[in-house]
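One structure, pasted below without further comment.
Of the protein chains in this complex, one is absent; all others appear in place.
Our next item is chain A:
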């Protein structure tokens, strides 16, 4: 039984190691400029830092024995590493947050008024004075809702917080976009 646990731990560790560090994420890049009649060339290999020099990376060597040193002196070799896992995770997180925000925006502008209109009908809703008509035509919808149905407190709080946030955004929008009072 102990050997089983031991083996499975080893497997898990190697799996995690593979996920986190792709062996393709290191490379040695050598740039060799034109030499006599040989064109300039770029060589890449994924070797470790100690092997990152002209002799190990430049293959096949375009010059013969005695010119190799002169050729290699002109080459510049650099060791580089990156983390493709970080890049992947970052991009996927960015796209998902962007997608969520877009969906939320679509929901707020299109779906929510439609849903509320379907639930309440036009007669019960009163327009408040100071809204310009885009975000808050159903400002007291949640009041009506709380009077008519008994909802759990949590949902009420969320609704309340959301309404307050939307009012704030509307204020901000008025002062930035309409009156140009803040932020030119």
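Criterion: contacts are C-beta pairs under 8 Å (C-beta built on N, C-alpha and C of every residue); 3 or more make two chains touch, one makes a residue touch a chain; residues count from 1.
The working rule: contacts and distances are computed from a predicted model.
*Asks:* Of the options "Chloride channel protein", "Zinc finger protein 207, b", "Histidine-containing phosphotransfer protein" or "Rab-like protein 3", which is the UniProt protein name for the chain that has been left out of view?
*Replies:* Matching "Chloride channel protein", "Zinc finger protein 207, b", "Histidine-containing phosphotransfer protein" or "Rab-like protein 3" to the record, the invisible chain is "Chloride channel protein".
*Asks:* Per the definition of touch given earlier, which of A:114, A:154 or A:181 contacts the omitted chain?
*Replies:* Looking across A:114, A:154 or A:181, the contact with the absent chain belongs to A:181.
*Asks:* Out of A:9, A:119 or A:169, which touches the unshown chain?
*Replies:* Touches the omitted chain: A:169.
*Asks:* Suppose we count only contacts with the excluded chain; which residues of chain A make the list?
*Replies:* Interface with the chain not displayed, on the chain A side: 24, 27, 31-36, 39-44, 46, 73-74, 76, 78, 80-84, 86-88, 90-94, 97-98, 101-102, 105, 108-109, 164-165, 167-169, 171-173, 175-177, 179-184.
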